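Have a look at the structure below, then the notes.
With one protein chain removed, the remaining protein chains of the complex are shown where they sit.
This part shows chain A:
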Amino acid sequence: MSNPFLSSASKPGHGTIHLALLPPNTPRLKTVSYQYPLKLISPSTFHVPDDESRLVHTVYLLSYGGGLVAGDTIDLNVILETNTRLVLLTQGSTKLFKAPSRDVLTKQCMTVDVAPTSALCYLPDPVQPFERSNFEQTQIYNIVPAEVGNESGNLCALDWVCNGRPANGENWSFFRYGSRNEIYISQPDGKRRLLLRDNVMLDDRGIEGSIAPRMDGQAVFGTLILFGPLMRSLGKFFMDEFICLPRIGGRKWDSGSDDGNGEEEVHPAVARRSTRQRLETSSGLLWSAASVRGCVVVKFTAPEVEIGKSWLRTMLLEEGSIRTMFGERAFLCLR
């Protein structure tokens, strides 16, 4: 039953996004409610260029002051009904301010129910934990399998963290940072089965500065999770590109001399690939992709946030399906 009045979530930090489907086929934001320190903003909807009938909703996840202070707790529920598409974005990195002690934890929890044929695109800015911050976040995606056919829900979710404020001398100098991503599949018997868990916990164990040596000199680590039939093409793209990466320790017999020889016709995509690969090598970006349990999981790391950002944007734009399905706006945090 739809509530005609503006709903108010009474608990601090709680929020709900409910993207419903009005019959016959009009998605509508039924609920967008939030409480301090969480703030949600939904700009106007738009149609994706290749399918005029398809409406995409966008919601920005914000916090007052642009970050989370010690002890803040965010608890967000997102519900996607069938045939809806949602782009979740942030405005700038999620800054985590310092905690007075290791006992004060800042928490963020997001639960997303993804109905069959719906799709979520969550490409936020990276989390930026300042010195002495203490943070844990959980992203749970509940996938309801389709009753008939294979049209389950779809998910493109990015989770990434950087080393803080390197300009201020910070380098993984927080107390604790934990991030967990879980995908569950609802079973017919009412239980849910864990499909994927990507859990990272960086804890300085009471010794300041003990995390940096574990981070291999890198400034950003990220995981991109792709699931569902609509993400199949993008997943395949990452897997194919991973296989095409130059072998490590192999001799580059073809390097040099023949470059710039106009005789050979190189497919533009192949040319872009080799440009990208050269850039990856020279900038120190490392990535890997794995196709497991129906998901494609891409992990990457780079010595600067901008390098990771621009690599991911290039990859997603090259394949193109995110732009086709969710529009340009989905890339806002990757600019």
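By definition in this document, contacts are C-beta pairs under 8 Å (C-beta built on N, C-alpha and C of every residue); 3 or more make two chains touch, one makes a residue touch a chain; residues count from 1.
By definition in this document, contacts and distances are computed from a predicted model.
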Name under which UniProt lists the unshown chain, selected from "Proteasome subunit beta", "Glycosylphosphatidylinositol:protein transamidase, GAA1 component", "DNA repair protein" or "Urease accessory protein UreF"
"Urease accessory protein UreF"
Based on the whole complex, identify which of A:221, A:237, A:311 or A:331 touches the chain you can't see.
A:221
Would you mind spotting which of A:55, A:99, A:115 or A:202 touches the chain that isn't drawn?
A:202
Looking at A:102, A:180 or A:323, which residue reaches the missing chain?
A:180
Contact set of chain A toward the excluded chain (per top definition):
145, 178, 180, 185, 193-203, 205, 213-216, 218, 221, 242, 245-251, 286-295, 297, 299-301
